[in-house]
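One chain of protein is taken out of this complex; the other chains stay put.
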């Protein structure tokens, strides 16, 4: 967890305090169920809730006990016993550490995902607002970094909206994957604990019982979870890269907001750099990389080994904290993005008329020229524009083979920008349900 | 694509012949729609279907043309024109190469996924059959590779069933992700092609229209697809690792089927090695690794660059062909797995009675001993079994502190295997809906 | 192995024919040593070389035998015996399959690396030639995609040269890593084979004996090998990305060579796309991804398991064939790169004089202005250029706070391009040993 890439709400999900509080709740809910089915006294369950609920757990003390026992759950239970008193012997009856650890981890992941879902909503809101704002802002579309044909800046943002809308769905599915609870004992057989305890705790925590666990909740769930976060990070990288391209000096169609007092370079006072989106690119690399150890965590030995644990101590917090930060940063970038329609217009017309080459090509084929010939005719005139700065329309009108197939009026008609934007409303309706 | 890890049906999805056939169908379906809305003559669309449908495309010839044009779709269209004749000029009207390439790639992925889904069904069937066969075959559960408490071999297989059942759901979701079609033109604006063409082609091919595309179908979809395959591969690795462990000489509770004539080693004629599951472990590494370049493919520049293409030429076939092979191989392993219940029983009793340590611990706490004292009492007797081969029951009965809390009958009662299997039916009902 | 990304020489390293030929040589060299130390008759060794050396191994037949034995080395030995006759019983004495397989794999990797080293030399040669050609071609240096200060195109290429020169060193080190031979028997103890056999075979094949092997040559060597290839691929990606940027429409300072007859787009005849460097970007992703399974291959169980084998059947050929192709493609791109110095000059001057901002900043501090004030002064004038297209020099001369510290002559003197290129010779001497 890197402080500069962390936001407090998400950080708090992963604090020691939060963790021990969740551990306590799992144990206490389990006691309720154990009391209900008569394994422990109801009075004990009540005492545990009261005394444990009021306790301020001392993280340092627990750590100290762990240094002797080399076992974190035992250390916590020992500490908890100090608050609860003699009834503490009814806690953790028939449970195994992983019942607590794994259920807690899933509670944390679910809480983290709820924050991420809210982040996503905010990002989608910003994208939608700016998309409608620039629905008709014409700009050149580019393939291979080369001018292709016109589109609108709104369509670019609509595309991002649709992509993150899919990411929201994926995030929801990922949340579903890890929203399970296991209180199934040492090897998952419920030998020492009735399955009804698991059902009760699951319900109390808003989770579903894991249909069959071993000592641990199966890690294919978590692999899917972190892989999903990696995909979302990759979408962040895509949009960040788009903005970085738009801001580069020669393009300059959009810019990250540059705050008063900000300095772009210690050496070059003229600089305004897309540092936020570059930063997002790096953060995306990190979140993506966590998918790999998460997948390697799946193949635990037999009913469990503990190799997954250290991995999760890194990637549980790091992946969610970083993604939370990245989504919020991206939302800010989109929200305040400086957009330069004039510059878009100037870039679009850099090679006069060249972007209409396909329309001319199609018109020629419609007029009976073979596809191969049409391509050759258009390409030879296009290359003059490209290489010598000629005007595409002028060149076409001066090419006898072209004018043999198309009249001047027909050719001129192909140079209309509106032609390219006529379906923008269709696209918006598909993405936003309205145009 | 490694021949020894390939099965013909999946390989054929990725053949050049299949690809060109799909390209043709996309173009021909598009012509139908173009004819319907009056852009090209209906007769032309009919001719295209007839002549193109009857054509035997010559892969070598297309390659030859590509060597000149350096463009594969143009090469194909040139070849197609030879069959179709003059009406060929109506083909590909207003479309861009990616309309064909991306829609085709998705058709191939969907077909591949349908094969994978069938593979998954077969695997699930095998797991279910063997799970019920061994529902009551008691075996030791292990955490950290160390004996923990008894479970049944059927529960192990039920766990695998539940895991692959989740994988089936994920695979279905992944199929959904990539089952889209884009016929949206050079930068996705439908400038030269009516959106109705896309709708028609999508429907004809069993796909959904991509709500908003650029020149390409957004690659977050494919990242999600290959990440999902990586997760499934990781589950294969888990089950393969379980079997490898069970087959190791000192354990030998199960073995891969060893066919007549098979040789385990060129040097050591006594060897019977778990080579199939070791092989699956390696294959899983490969399929998993493909998730990474798939995620890096998302951040294409602007409306597209072509960096994703080479990656997909590798991982499209390699991931699906390898996973298909791996699922089938795993199904065979499960189907014919030699299971040795006697050996399971012998291993379970290797440390006489030690697996009942938790029950004794719980009984002591129930009898009023503090958790810490109970743990200490049980641990000191357990260590004698572990270190000197003592009998756990005898040691307990000879420990005055233990017998002060529990009677001999109470202690003996804790050494019952049935205690551990009493909830197996519950687990089976959760997983299979019946027990 | 994707045919379109493969070159014949490297492909042949990995052919079945090559593999069986190397297997034979390993066995025959071993026979020489066995004969020398009296384990088998010298006559037998001679016969084996003669009959085996003349044999045309039939790949299909060997495959057929393997389908029964499920063991490739046994299948080969059975086939070889058909040629050699009764003396074939002296082949493979005391050896284990991995002695042959692993030594062969390393021979193939060494041969592959020799090709890669030659590729690297060709790339370095091209970079050097173009670097000197454009040593003095002034161009804008960019950080964050934003104009920074001038450099020369030659310096850019010198940087690439230095990077690939490091890559050559790394490749040599990687070759060293895998240039070992193991003929050490079933678990590496030489129980059935004298260590002198290993020494002889190693020397005959240009390898070093593996100091201690198990059944296999330790896979940390191969992990290092493939990780190195991944790093080299990343350097290819860097240079490819640079060129893609330079070719984008708004920059257009350099272009991949566009051959006669080439078509950039099926739809837009005006397009000239950096498809080769985009392709290299994708290939780099693949080669990089292979590092991961190679690292996972290290942790084999005990003296070996065979999980690494399937991984290596993919990445052995795929990594080296792809990298060979990529290096050759990159060499071609550099060799024929179209460079546009005029456009470089035009871009450099897009914001008149702004690139000199640092010099003015430094002059102000030298003149006694505090760093903070100097930064503020320069930034406020720079922003006018950036935002309103003003001329930087004019703005500075009109700023009283600036002229209070620096005379007009002093300010004008800061606007000299030569100032930025005065150490280019130093850099070239560092990189190439001459300027």
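Each chain gets a letter, A, B and C, in the order it is written, and its residues are counted from 1.
Basically, a contact is a pair of C-beta atoms (placed from the backbone, for glycine too) under 8 Å apart; a residue touches a chain by one contact, two chains touch by 3 or more.
Only a predicted model underlies this, so the values are computations on that prediction, with no experimental measurement involved.
Taking the complete complex into account, C:242 is the one of C:36, C:121, C:136 or C:242 that touches the chain left out.
From the options B:83, B:132 or B:386, the residue with contact to the chain not on display is B:386. The missing chain, though absent from the display, is touched by one residue of A:42, A:61, A:129 or A:313; that residue is A:313. Touch with the chain omitted from the figure is made, among C:122, C:204 or C:362, by C:362. The chain that is not drawn here is touched, among residues C:37, C:191, C:338 or C:435, by C:191. Along chain C, the points of touch with the absent chain fall at residues 77-78, 81, 88-89, 91-94, 141-145, 148-151, 155, 158-159, 162-163, 166-167, 170, 173, 177, 185-192, 195, 209, 211-215, 218-221, 223-224, 227-228, 230-231, 233-235, 237-238, 240-242, 245, 281, 284, 288, 291-292, 295-296, 298-306, 358-359, 362, 365, 368-372, 419-424, 426-427, 430-431.
Chain A meets the missing chain through residues 2, 4-5, 68-71, 73-74, 77, 92, 94-97, 185-186, 192, 244, 259, 261-268, 273, 275, 278-279, 281-283, 285-286, 288-290, 292-293, 296-297, 301, 305-311, 313-315, 318. Touch with the hidden chain on the side of chain B covers residues 140, 142-149, 244-245, 247-251, 263-265, 267-275, 278, 292, 296, 347, 350-351, 354-355, 357-358, 361, 375, 378-379, 382-383, 385-386, 392.
Keep this in mind: only the chains that are shown with their structure count from here on.
In terms of their C-alpha centroids, the spacing between chain A and chain C amounts to 32 Å. Rounded to whole angstrom, the centroid-to-centroid distance between chain A and chain B, based on C-alpha atoms, equals 24 Å. Residues of chain A in contact with two or more other chains: 142-145, 148-149, 245, 292, 296, 358.
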